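A protein chain is absent from this complex, but the other protein chains hold their places.
For subunit A:
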Amino acid sequence: MRLEKCWFCSSTIYPGHGIQFVRNDAKIFRFCRSKCHKNFKMKRNPRKVKWTKAYRRLHGKDMTQDSTFEFERRRNRPERYDRNVTEITLKAIKKIDKIRVDREVRHHKMRMKGKKAFEQQAAIKELENSIDLVKAPVALQQESQFTIAKIKVKVSQSQPEGERMEE
């Protein structure tokens, strides 16, 4: 039993799932579910379909090159069974998995870095540009008359508190 990867979306195919298609040139295509199989039959290129791993790798959304990926190769020249080596390998698999997940999280963080500041700037700009959706331009003009001269004036009771707050 071997856990294969779906040709279209690169997710793991567990036993009992999916379809295998063998082309006339003896190339084998494995699909995890009918969604991927149907997309393949429609001749869609997985590198252009947003939710596949191929797209995400190509467009830098997910990690591409990492040393942890080297461990999961398919090996064609086996080594003689050694109990100690097997034990160490099993422990190593867990550790490598954890390291890979940590690195992916870090990659995501790096990608999202500066997003908050960027969003803040974008929000301020939008407020400046489309303030007329919130307040009528006439009211804004009146307000600016009040605020341009920033002189200390004795507070007269007629000025409402709300307008002052919006500056």
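Quick notes on this one:
What we mean here is this: a contact is a pair of C-beta atoms (placed from the backbone, for glycine too) under 8 Å apart; a residue touches a chain by one contact, two chains touch by 3 or more; residues count from 1.
Operating definition for what follows: contacts and distances are computed from a predicted model.
Taking the options "Protein MAK16 homolog", "60S ribosomal protein L7", "Guanine nucleotide binding protein (G protein), beta 5a" or "Eukaryotic translation initiation factor 6" in turn, only "Eukaryotic translation initiation factor 6" matches the UniProt protein name of the chain that is not displayed. Screening A:Ala26, A:Leu90 or A:Ala117 against the full complex identifies A:Ala26 as the residue touching the chain left out.
Those residues of subunit A that touch the chain absent from the view are 1-2, 25-26, 76-81.
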